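To start, the structure itself, in structure tokens.
Removed from the display is one protein chain of the complex; every other protein chain stays in position.
Chains here go by letter, A, B and C, matching the order in which they are written, and residues are numbered from 1 within each.
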Amino acid sequence: MSHIVVPQKTYIYIFLTLIGLTALTTGVAYVDLGPFNTVVALAIAFSKMLLVILFFMNVRNSSGLIRIIIVAAFFWFALLIAFTMSDYRTRTWTPAPDSWSSAPPTHP
Amino acid sequence: MQGFPFQPEQASTVAQSVDHLYLFLTALTVFFSTVIFATIFYFMIKYRRRSPGERPRAIEGSLPLEILWTAIPTLIVAVIFIWSSSLYVRNAEPPKGAMELFVTGKQWMWKVQHPEGQREINELHVPLGRPVKLTMTSEDVIHDFFVPAFRVKKDVLPGRYTSMWFEPTKLGTFHLFCAQYCGAFHAGMIGSVIVMEPDEYERWLAGSVPGESPEAAGEKLFLQQGCGTCHIADGSGPGPSLLGVFGNPVKLTTGESVPADDAYMRESILAPRAKIVAGFVPIMPSFQGQLTEEQIGNLIAYLRVLGKSQPPQPKEEGKK
Amino acid sequence: MSTATLEPRVHAPRNYLNADYGWKSWLFTLDHKRIALLYLVSITFFFIVGGSFAVLMRIQLVDPQGAIVQPETYNKLFTLHGVVMIFFFLIPSIPAVLGNFLVPLMVGARDLAFPKLNLLSWYIYIVGGLFTLYSTIAGGVDTGWTFYTPYSSTYSNTQVTAVAVGVFITGFSSILTGLNFIVTIHKMRAPGLTWFRMPLFLWAMYATSIIMVLGTPVLAITIFLLALEHLFHVGIFSPALGGDPLLFQHLFWFYSHPAVYIMILPAMGVVSEIIACFSRKRIFGYKIVAFSSVAIAVLGFLVWGHHMFVTGQSVYAGIIFSLLSFLVAIPSAIKVFNWTATLYKGSISFDAPMLYAMGFIGLFTMGGLTGLFLASLATDVHLNGTYFVVAHFHYIMVGGAVMGYLGGIHFWWPKISGRKYPNGWAALAAAIIFIGFNLTFFPQFVLGYLGMPRRYAFYPAEFQVLNVMSSAGATVLGVGYLIPLIYLFWSMRYGPIAEPNPWGATGLEWQTPSPPPTENFSKIPVVTEEAYAYAEQEAGHE
Partner (left out) sequence: MSDAEAHLPEHHSGLAHQFEDLEQQQESDFLGIWLFLVTEIMFFGGLFAAYAIYRFFYFAAFEGGSHILDARLGAANTAVLLGSSLTMALSVRSAQTGNRRALVVFLIATLILGGAFLGVKAYEYNQKFVEHVVPGLDWAPEGEVLARLAPGGVQHAELYFIFYFAMTGLHAIHMVIGMGLLIWLAIRGRKGDFTPHYFAPVEVVGLYWHFVDIVWIFLFPLLYLIGGRY
């Protein structure tokens, strides 16, 4: 929370940047970059998120505590993904067969 | 088991090594509990309140002590971790030449198929002193194949193969439990593992009604399902020849190599387009829903036989 | 706790209990102390419900054939025992009752930061509880409290949705409580109360709240996906569409393993308070004990895979999770050593709360050390899914968390009720619970090692001796739990009036009358000394 009044102009510039990034991410989707399509899309989404957090949510002018909390939240989310993936990336995986599951079983 | 046992029977090659670790951990537990309880009792008696106005001198703490009692547990758990993980990794890999059985879990029974074609339900006959590898899957929910006397356990999952192995070292009948809750009669999903002398096992195999061997059933299926129309043995068909494939690495269109094991074969039957062999086009239809678990097992058994023959020599550059 | 038992005493000073009367003054109260009492009544109710399921289970297992009920019913009993005890008793026990009552008093504030949210969280808890009770009446649920797919989503014909909704809703109650505590501890500490002057109970509540806030939402979304799968028959975790049942287990344990620390960390906080008070010593290595709470909260998030060593999880992931599970044992060990060292050269008295705290240390030490068997891959392969696991987590969650909870209730009861209970009875109850507990659960370690799987409604006859021992112990334990219920209830009316600080303890909560006035402090206190400054106390303080 801050009582610094941000000029209206700033908000409008940020908004225009965000719209530009949306157009960019949509446009890039029509160019074949192989696996980098995903990377670029996520990078753009990440920078859009940063803009919203820093300017619209005004974290730029917030206390260190708030910043730590935000970083911690994303860190925990990363832990969830990383440790779950650590199993999946190193596991022998066989896609599901369908032979047994076409109909729910009847209970005796 | 008679009397009042404190230890389950040791009936497999890994049982003793697991028990050694277990005993070490028990000793550790007893030692630390005793030390801590004794210290607490000693302090409580020695420093009991003698007058209501007593104000003991403040003690802030002691860094050397804190370091000491951080370091000691760290060292101890490091030892346990290394001991236990190496044991686990050693126990995870089945020895070469293990006898292979196929196990299917189903609410609430265990179905076992022997390589010679014998089937049994809730019973598993195995010869003494020979490593046995189980390849397992479930037809419905998650089960767990647990033989306490062998100290082995593994979940049996629907839609996936898991495997485990053991080598019995003791004759007799041992409990087989389902150790993952699977519904109403979970407690009834138990059976026995019967360890016999090898020659007695042979007699049992001969005496029991032999079904078709999985390889023979698989060969029949291979013809019935028309697999051979495309997978022509000399490699001239639209699908790769399957001679000499099983057990060897396969090169894919993506450039990577994967081992042609049970999992790969199963995937190639059910989801043929997931991993295409280099030089071929994805035209094979999926057999998902058309084959039972048992039939898939039989087909793979036949593919294993084919894998032992010589692959055809490549005729042209494109096809490897 | 009905208002009828708390009639105003003649000349009784105004306090939070006699400030207002009538059911409305309780159901619409914003006072954290009254909300704590609402929780006390409701979790006691759920404890009795969950306890009766346990009694039925132990009776069933006296006979290898199953003594009283069909396997289907037994499966519902252990499921509901788990769901009720974990989500409706253990998780809210210390945080929602003692935490609610004490956090504002200990930080020297008039209330929590968000009193309305606090009341809301109690109502959310009650709504979640009603869904669960409804499911019990409507036929029960038989999936096990772990709700493993695809059994829960596809194969179970029981009230999975109702219980899933109940657990989902209750999760938000715990989230809001955690959020309230974090904000209160950050922003509302009295002047002079720096972080390192805070009582260790506050540190424990802070660490617990972090887990509640970060972990519970993941459980909520997992349960949500499970309910979707169950309701619409779509396969999210079932293999029919290529889903992976183990993914459910990953997401489930991401919360449910740290949830164990939601139960045990607050108990550790309580025990720190009690040991300091009854040995009149500052906790040995205060800062290390404080940091170890936070370390447990953080490391506790990284060990969930040890529930999945035999599921077909990758071997490498198993090894990583095993290593991290061993690491989380270290801060727990440090705590036990520091509590023991606190007794050194103290002035130790044997009042009832101290006996509960000592019982906690004993049982927690056993529970913690047997955890090493399960963190270790090779032995876990044998012990996973057996009674060894059941015994281990009961040593932690009943031997640890419930002992800590009862110790805390006995320690702060004079503050909460303004009355004293008979110390002799309380000491007797502590001894009975300790003995009964060990009789019930120690045989289960042996059972598990011998290979008896958990969740069996009937079992091979060779396991009978140990099962009968366990059931016999359970009757002792049951009696042990009933005694405090009786004398605490009795003391509310007939107990001697308690002074503001009957134990001669330090801490802001003891500087205000017993029971405290609605606004807690007539004047916001200023803290000038470290926590547990027993040495500086004037002799003959009490």
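In this section, a residue touches a chain if its C-beta (ideal position, glycine included) is under 8 Å from a C-beta of that chain, and two chains touch if they have at least 3 such contacts.
Note that the structure is predicted; figures quoted are calculated from it, not measured.
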Candidate in contact with the missing chain, chosen from C:17, C:36, C:113 or C:390: C:113
Residue among C:182, C:477 or C:505 touching the omitted chain: C:182
Subunit C residues that touch the omitted chain in the full complex: 104, 109-115, 117, 175, 179-180, 182-184, 186-188, 213-218, 220-222, 224-225, 228, 231-236, 240-244, 247, 251, 254, 519, 524
Footprint left on subunit A by the chain that the document does not show: 1-6, 8, 11-12, 14-15, 18-19, 22-23, 25-26, 28-33, 37-38, 41-42, 44-45, 48-49, 52-53, 55-57, 62, 65-66, 69-70, 72-74, 76-77, 80-81, 84-85, 88, 93, 95, 98
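Quick note on the criterion: only the chains that are shown with their structure count from here on.
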Distance from subunit C to subunit A - Cα centre to Cα centre, in angstrom: 35
Junction residues of subunit A - those touching two or more other chains: 92, 95-98, 101, 105, 107
Subunit B: positions in contact with at least two other chains: 107, 140, 158-160, 184
Residues on subunit C engaged by subunit B in the complex (per definition of touch): 71-72, 75, 142, 144, 148, 150-151, 154-156, 238-240, 245-246, 279-282, 284-288, 310-312, 315, 318-319, 322-323, 326-327, 329-330, 333-334, 336-338, 340-341, 343-350, 358, 361-362, 365-366, 369-370, 372-373, 376-379, 381-382, 384-386, 446, 449-451, 453-460, 462, 465, 533-537, 539-540, 542
Contact set on subunit B toward subunit C in their complex: 1, 4-8, 17-18, 21-22, 25, 28-29, 32-33, 36-37, 39-40, 43-44, 47-50, 52-62, 65-66, 69-70, 73-74, 77-78, 80-81, 83-85, 87-89, 91-92, 107, 140-142, 144, 146, 148-149, 151-155, 157-160, 162, 175, 177-188, 190
Contacting residues of subunit A [partner subunit C, same complex]: 65, 72-73, 76, 79-80, 83-84, 86-92, 95-98, 101, 104-105, 107
